[in-house]
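The full complex has more chains than appear here; those shown keep their coordinates.
Chains: A, B and C, in written order; residue numbering restarts at 1 for each.
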Amino acid sequence: MKRYQQYIMPVLCLIVVLAVWEFSVQFFGIDLYVLPAPSDIVKAIGSEFGTLWMHSMVTLQEAVIGLLIATVLAILIAILMDLNRTFRHSVFPYLVVSQTVPVMVLGPLFTMWLGFGLAPKILMVVFMCFFPIAIAFSDALQHVNRNQINLLRSFGANLLQQYLYVKIPTAAPALFSGLKVSATYCIGGAIVGEWLSASAGLGYYMIRVKNGFLMDKVFACVIMIIIWSLLLNFAVTLLERILFPYTRKRKGVS
Amino acid sequence: GGQTEQTTEGDGLKEVTLVLDYVPNTNHTGIYVAQKSGYFEQHGLKVNIIEPGDNDATTLCAVGKAEFAVTYQENVTYARTASEPLPIRAIAAIIQHNTSGFISRAEDNIQSPKDFEGKVYAGWQAPSEEAVLKAVMAGAGADFSKLTMVGATGSGLESMGDDIDIQWEFEGWAVINDRMQGYDINYMPVKDLDSRLDYYTPVIITNEDMIENDPETVQAFMDAVKQGYEYAIESPEAAANILHEVIPDTDMDFLLESQKFLSDQYSLDSDTWGLMKDEVWDGYTEFMYEYGLIDHTIPASEQYTNQFIK
Amino acid sequence: MKLQIKNICVTFEQKRILENLCMDVQDGEFVALIGPSGCGKSTLLNILAGVLTPESGEVFVDGTPVHGVSSRFAYMPQNDLLLPWKTILDNVTLYGRLHGQKKQAQEAALKEFPVFGLQGYEHAYPDELSGGMRQRAAFLRTALCSADIMLLDEPFGALDVITRNEMQDWLLRLRAELGRTTLLVTHDIDEALYLADRIVVLGGRPASVTREIDLTGVQKSRDWLYEQSDLRKEIHRILRNEIDH
């Protein structure tokens, strides 16, 4: 009953929004070039599904590889920062600074260094996804319960064990919420990468249809991007539940 | 910038990269004809076409990430007059005349730059664009300061909405599209407003390193491209069909209209496709210098070469 | 193991907490440590457990100085500090798991679950237990360490009387079986009387040992304990004087 309510409301909202949108487009006769009606978008998805799927696979590949690299890098750097204060002080400010650099400046540099293949797009994804994970994880590592660490130390736990038994489980929820943010952004990162130079991918396809004045297909692309982003986010949530069942159990209680 | 390592494949084809200025359109028909009809292969080349490549195409070509690029005359002039000049040269003009101009809604009755006063212009906000507007308005005795300049959000009349009155578009693309959509528009070619504005757009460039050390490849590339454009000039329908394979999302009727228009324009008033003239380069360089876009002029020979148009 | 604590001094934020604290614990002896709240009992145990470094002073086990963490001590902190993301079984076998003896530790632990009133909660998470049960689990975790000296910081503080009594009985038995040297911090005079060979009273600001009550040789039993009104009164008095002091 409660579960049911949990799902019925967002769906209801969506239906209302779509209905108002469809009605407005039809009633005010808004041109396709300005804003396509939801029905146009659905039709476009139907007719172009094969193309969208093909380009999706390219984008998804870049996004997932980038996300994986970003995650591994972020975990490593966060742990290094936790281990060594000097390293933390040397690296942390530049992590923050790196996020303020506009992508538009970096994109061309990436292409200049790495050419036109997958590499610059993956680098773009890594650049955009690295920060939320690293920050969330290193922040949580900083706030680990000192007493728990003391207990483990008094039990003779070595550094690795302190991480495995206390630090990582404590910081895992934060790591995963960072990862969820990144999973939501990574497709966007790949798209930006593809705008700079590509011969396939959703970003590439989107620019093409946009320049062909096909706004229904542009929105079809947007829908695909949203779906893939949500699926990636969901995959991360699933992974968390598998790896850290405690969190689920706890949520179930409260 | 050094040359990228040339990978010679088993079939003996030399691999080169071309970066486009924009998404594929009828400006690029000849290139795609050469690609799809196997002209490149006949000339021993395997061409990777990269799109859409922003105007960084010029830089990428300069540093050797791409052997060839499609860009604009203005870009070449900027690049050649930069404090550290980019080592590139234009090697072909795709279209002999500037086929761009100002569009506006017919009901606004904008007939000459004189009527620009009090209107809103949407563009890509380059300094050169401002200079051109200044020049054409001054030429018509209008006050440039009465024009509002904003950034464009798209191309064509649809994207102009109610707020924008004037936009600068290619005749062979947005203008034809607008007309086919049934919009009533006024079109004012820039080349008619000031002869110096009849510059080449777009042009194909390569880097100096290629010209010096691998002219055979450049020649082979240009021969194939020229063959492609000649084909497009002769049979616009067939060429449009080839381009449609590349951009299947674009309406075929529109593509055909656009292609027919451009096929007539590619080598208009010229003996052969691709040839460039000193006076066009000098004229626009002069113009850019006059309006403070560049701080010194350079001769046309520093900017282009016709040596690969055979 | 003989434990010697020599001239330990600790200062927190310009406030001296422990001053030249000296104390000996004989091999196999059970010493109860009593003192007012905030006098530094937990601080002392933290030093022995190696997680806190004293300003000065030294700790010797069997004559050799001990610095930092040492496998000599099995420490039970004042707050249960079970790891909330591990099941009770995983929590109590922590020591074994840290030292690569998961299997043996689990077997040993499962045998003790009924004694500790934790039966049926092997795979529950700490959140699902009452405060008392958590404390018992934490005690079981410490008892399963293989260290020579046990440091217990108010292990039964959160237990109800009956369970506490049961646990005290159980600890008395365990003591006899294992003969482990034990340092027990407690608030409960009865507990100290019942369990300890010697009661050490901490007091003063900064704190040091102010009185020791020797109970060696006494045959402990509940009935003996019920009759010790005089001893209880005396310890009360000592502590109360301490406060007035």
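Here is the rule we use: a residue touches a chain if its C-beta (ideal position, glycine included) is under 8 Å from a C-beta of that chain, and two chains touch if they have at least 3 such contacts.
Since this is a predicted model, take the numbers as computed values, not measurements.
Composition of the entire complex, written as a formula in the shown labels, equals A x2, B x1, C x2.
What we mean here is this: only the chains that are shown with their structure count from here on.
Chain contacts here run in a simple line, from one end chain through to the other with no loop closing. The interface carrying the most C-beta pairs in contact is the one between chains A-B. Central chain by Cα centroid: A, whose mean Cα position is closest to the mean of all protein Cα atoms. Each chain gets a centre from the mean of its Cα atoms; for chain B and chain C, those two points are 84 Å apart.
Put simply, the C-alpha centre of chain A and that of chain B have 37 angstrom between them. In terms of their C-alpha centroids, the spacing between chain A and chain C amounts to 49 Å. Looking at the complex, you find that chain C touches chain A at residues 46, 49-51, 69, 71, 73, 75, 77, 79, 81, 83-86, 94-95, 98-99, 125, 127-128, 145. Listing the residues of chain B that touch chain A in their complex gives 4, 17, 19, 22-25, 48-54, 56, 59-60, 63, 65-66, 154-156, 158-159, 161, 177, 247, 249-251. Interface of chain A with chain C (complex): residues 145, 147-148, 150-157, 161, 165-166, 169, 244, 246-247, 249-250, 253.
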